[in-house]
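Shown here: the complex without one of its protein chains, the others still in place.
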Amino acid sequence: MKHVKGRAAVLLASVASVALIATAASAQTLKIAVPTFLTGGSAPAFGIPAKNGVELILKGINEGTLPAPYNSVGLAGRKAEPLFYDEMGGGTKQVTELRNKAQKEKVDMIVGYISSGTCAAVARVAEEVKLLTIMTVCGTPRVFEELVKEPKYVFRTVAHGTGNNTGAAHYAAKMLKDELKDGYIGLNQNYAWGQDSWRDFNLAMGEIAPDVKPAKKQQFPKLFSGQYGSEISALLRAKQKVVHSSFWGGDLEAFLAQGTARGLFKRKTFIFTVGETVAYRLGKKFPSGQLVGTRGPYGIYAVGIDTPLNNWFQKNYREIYKEPPSQPSYQYAQGVLAAKYAYDKAMKDNGGKFPTTDQVIAALRGATFTSIAGTVEMALSHGHQAITEDRWGLTAYDEEKGELVVKDVLVLGAKCVNPPDGVESVPWLKGGMKGAKCG
Amino acid sequence: MTKYMDRTTWALTIGLVLLIVVNFFVPEWFRSILLLSLARGSVALGLLVLWRCGLISFGHALFYGFGAYTVALIVKYLGITDAFFTIACGVVVAGGLAWMLGFLLRRYRGIFFALLNLAFSMILYGVLAKLESLGSTDGISLERTTFLWYAPEGAANKFALFIFAAILTWGVALAVHHYLRSTLGYMTTAVRENEIRLEFLGYSAERAIHVKYTISGLVGGFGGAIAAMTIGHVDPDSMAYWPISGDFVFIAILSGTGNVGAPFIGALIYELIRTYAFDQFPEIWQLIMGGTLLLIVMFLPNGLWSLVDRWSKRRTGRDRLEAEREKA
Amino acid sequence: MDSQLLVIILIDGLVYASYLFMVSVGLTVICGVQKILNVTHGALYAFGAYLTATLLIVYFEAGWPQFGAFFVMLVSAIFLGIVLGVIIERGLLKHLYHEDEHIVVLATFAAFLVLEDVLLLIWGTDAYIAAEPLMLLGQTDIAELPFDNYSLSMVLLSAVVCVILWYGLRRTTFGKMLLAVIYDRELSQAMGINVTKVFLLTFIVGSFLGALGGAYQAPAISVQPGIGVEVIVLAFAVVVIGGMGSIPGALIGSLVVGIARAAAVHMEPVLELFVIYMIMAFVLIVRPQGLFAPAKPRKI
Partner (left out) sequence: MSVVLNVQGLEKSFGAVVAAHDINVTIEEGETVGVIGANGAGKTTFVNMVTGYLEPSAGAIEFMGRDIRGRSVRQITRLGLCRSFQVPQVFLSESVFDNLMICFGIAERDGLGLLGALMRSDRGDRVDRHLARYQIADYRDVAASALPQGVRKLLDISMATVRKPKLLMLDEPTSGISAEEKFGIMDILMQALKEEETTVLFIEHDMEIVERYVSRVLAFSQGEIICDAPTEQAMVDPLVQEYVIGKEYHRARSGDGSGNGAGEGEAG
């Protein structure tokens, strides 16, 4: 019995060596690890559209068929191969996976992450394992304001959550004046993103429309509960006409079905801060006249934007996946574009040689690059956090196009809805949003 | 019986030496797996102590979560990152909670004990997910661990943490082993077999269970503290949600109740299966885990260690036969 | 607390209670007869929702008569009840009846993990929405607030299920045999009751009820991966509160939790997250065997 432990250790050492040999093989093509939700409640709303966005943009990059300025083949000449893996399982699982990708499979970079929880968990570890990590969807401002104050390897190529809710407040104050007479109320899932969204929106409204009062009690149903009978009754009883909600995915679809059955959307105007992916899929069934946000020029708001890259993306995406590209498709593709921009610029900056990771990082830090439907400015947190313009509008179903569209669109400048560099989001909101340049 | 005693102590010490030696060669990602196995193994050890007297807890993520969150909160709000201090607090807080809940839980047996633990762990999950001061569902990240004056950087940090955790886990395993061999520890089977007789021997079965529950809470908190330092982040979904408790019971069943070293081997095997299943079959990794657990429950209900026991019994059985033959 | 709020809380409470009852009654039946807490119940709920949603989508595209939807739900629940019931009971549980309780619960936990991935393999990860039946029954105003008849019909459904089960248990011979097995398995075997047959049929009935819960909920929710997990702990809580295996207990347990949650949502929404687990812990402390199950004295 004594040597049972000894034998187990020998077994482990052999398993480890086998794994090491396997990774040495393919050195030529770049390996991009792409964490996205392949299972669970977030897969249909965010996970799969994001995967499709990366597949499409990489096909274009590897074949060199993207319009200028991204028409060169590959990243700094080398083709790139996506390695999709499931973002399910919570922070612990994703930290272990990140370490496996960095140390076992030795990937060149990570482009992805949807859930704020995962971003909060992996931020520090990415710096520790020195792996270029481009966060593409998660919105918690805490990544650079609390967790990694001096980032080197971690970037985020999408605006963080604050811009989303500030934009909503601007739009509501300007376009929903009469609905706001009786104030506004919140319906957010009881987890970090829901709590942060309500806090930011409430603070922004306090600054932009101080005379409009929120309800005394907000609704915070459990995440993924799927049963909203009581919440709908509470909302119907409340006098407030405007409801702020950060619902998304399955919960939003369930809420819409149960709400429509009770005529809720005829009496209230909803601000769905991240409702675009669901709105697009429900199309005709999505109640018209509601506010839908995408945290930047993506998905439904990018349909009208006439740039060669956007037209290419819209046409090809609809052909292959038989549905319009939504917010996560744009955001993940934008992450890959940021990598290509950095690799190409780094190669050019040091005489056409294939760049080292540090050179790529230097090229991306503080850069401004044209994305699919707008420009991205890496303006905050030492050039690691992007800011983009934000667009808001009311939904309406377009009969001939057979697709949901937005009308009364208001474009809010990047500098208007995001805090200036060096100022954290909550203090900025509480301090009256000083330095915001709004049109 | 006495000869058996120090064989386990020897096995644990050799195991420790092996772990420290392996620590020098093993790649970084594998060291994290070993560290997590030590953490999860400790919680499974806590379950083993309870399981021997017929009690299974479906909510042990409660103590795992408490241990981990205590460490995280100390680092965040007190700014103390010293491993010795934080781990001690984690263990004491989790143990204290177990001691308090013990007054209530010691009266329950079987499925009621299991479900009451589940209920408490879900209440903790609700609190952690709700309170923004506890980081809500995003969780809390930890600064780099320091060891008294020594504050290693990057990979060296994990290297030092591994040695620190291996030695402490060795100590915990020995302490639990000693406890199980003590009179109080031996009462586990007595409690399961016949509580009335125990009362009439002058000791209360409920107090015995209370002591066991407190120990399992202490060890659970220890596992949680190690996990928090290894991962560097705590969040409700990976620390207090009910499938996490399911994982611990999985490991406990996988390893069996034969020996205090078994849960750590069980935890390592569990982690290897999960990592392998997650890499090779991303779509059906849960199916593989479920399938493995089914096989174990059906064909090996008292865990891998029962193989070792059966193998060693056959050997001791043969010794006894030879002894008789010589005598005759 | 004006009377209008009270009425609304009652209605919301009843609707949520009927959801809880439908989700937990199948588990209660199985738990009563076979003394196991069946974690696969969540997968049965999910299978019921998935199969119904897919069939309804096809059904409504083909434009057949609207009210046939309810028939589709019933048929898919029966089909799943039999198919999954037999597979799980004969395939797994048959070998485990001699094991002690928590080993069996763990085996069903493992089976649940397997079934979750089988769901993924069959239906993939996209969401299925078939909300037509929800609109079918229209709305009624109660206390000047619009309620959709579909959720009110949930209350009716659980009442019907309750009556059928009550009648089935009290008045039919199979019901009598079931009660005998609930109280003493060995004794009923000694009296010639084919316990294995009773177990199989009970498991099929329990699975059918679980699948029916999912089927009836399918139009009101977006059917997608992960809906099974949420239902398990809810069903466990109701079964524990009501008393292991007592159907009136499950009914009262559902009502208690349903109304408590509705009250929390209307008055103090922050508490909503904890209500059900607090009640579960409270009942386990005060009456561990649940509200209705008879207390078993300790024999020496």
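As written, the chain order gives the labels A, B and C, with residue 1 at the start of each chain.
FYI, a residue touches a chain if its C-beta (ideal position, glycine included) is under 8 Å from a C-beta of that chain, and two chains touch if they have at least 3 such contacts.
Small disclaimer: the values here were computed from a predicted structure and weren't measured.
Student: Which positions on subunit B touch the chain that was left off?
Tutor: 1-2, 5, 178-179, 181-187, 189-190, 193-194, 196-197, 199-204
Rule of thumb we're sticking to: only the chains that are shown with their structure count from here on.
Student: Let me spell it out: compute each chain's centre from its C-alpha atoms, then which one is farthest from subunit B's centre?
Tutor: Of all the other chains, the one whose centre lies farthest from subunit B is A.
Student: Using mean C-alpha positions as chain centres, tell me how far subunit A is from subunit C in Å, no decimals.
Tutor: The computed centroid separation for subunit A versus subunit C comes out at 37 Å.
Student: Identify all positions of subunit A at which a residue touches two or more other chains, and write them in rising order.
Tutor: Within subunit A, the residues that touch at least two other chains are 38-39, 190.
Student: Could you list which residues of subunit C touch at least two other chains?
Tutor: Answer for subunit C, listing residues that touch two or more other chains: 120, 270, 273.
Student: Can you list the residues on subunit A that touch subunit B in the complex?
Tutor: 1-6, 8-9, 12-13, 15-16, 20, 38-39, 84-86, 89-93, 95-97, 99-100, 102-104, 116-117, 120-125, 128-129, 140, 142, 146-147, 190-193, 195, 223
Student: Where on subunit B is subunit A touching in the complex?
Tutor: Against subunit A, the touching part of subunit B is residues 7, 10-11, 14-15, 18-19, 22, 25-30, 32-33, 36, 129-130, 132, 135-139, 141, 154, 227, 231-235, 237-239, 241, 261, 265, 268, 272, 275, 278-279, 282-283, 308, 312.
Student: Which positions of subunit B touch subunit C when the two form their complex?
Tutor: Residues in contact with subunit C: 54, 56, 58, 104, 107-108, 110-112, 114-116, 118-120, 122-123, 126-127, 129-130, 196, 242-243, 246, 249-250, 253, 283-287, 289-294, 297-298, 301.
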